[in-house]
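Complex shown without one protein chain; remaining protein chains in place.
Coming up: chain A.
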Amino acid sequence: LIYFYFLLQTDLQLWIIMVRFRNRYLVMEIFLDPNKDLAKDDPIILTANNVSKAIKDSIRQNFGECGLASLIGSFQVTYVNNITKLCIIRVAREGLEKLWSSTTMVRSIGQCQVMFNLLDLSGSIRACKVAALKCDEAKSEQYKQLMGDNITPEITETMQNCLEKIKILS
């Protein structure tokens, strides 16, 4: 009985946290160098750091210091997959429009021209995980189709790691 009560308490606390902080999760794909002809090797490596830096620069340019300050508390690039060019971004519900417009207006990461495209928008991490897994798998199929026989076992291993990472996201 005590155990049951304890579980109920923790569930209640989790529910309170969930209700107080409402987030939006965006699953976006990144197109590198849309102008160039398709090159098999990537101009840059996407990491959570450079993606988030590019988005923050865009927010600062478009919405100023205060805009950046109000978004940065809840803004996080949760997951980046360099092979399939997928990323998951978390932001508070109030800042969604600003953040989304800023990412749409991002033109380059570092020296490389990029283009962001929204694939899915959800309000809970669970729905986001489901959508992201679906998108990631579809994109990795396309990647395999593109590369043909050139896939090294390292790449497949990295893909598997990334898919695992999505599954344990919270």
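Note that a residue touches a chain if its C-beta (ideal position, glycine included) is under 8 Å from a C-beta of that chain, and two chains touch if they have at least 3 such contacts; residues count from 1.
Please note the rule applied: contacts and distances are computed from a predicted model.
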Query: What name does the UniProt record list for the absent chain among "Acyl-coenzyme A oxidase", "Ribonuclease p protein subunit p30", "AP-2 complex subunit alpha" or "Protein UXT homolog isoform X1"?
result: "Ribonuclease p protein subunit p30"
Query: Which of these touches the unseen chain: A:Q9, A:N49 or A:N117?
result: A:N117
Chain A residues touching the omitted chain (full complex): 31, 34-35, 37-38, 61-62, 97, 100-101, 104-105, 107, 113, 115-120, 135, 138-139, 141-146, 148
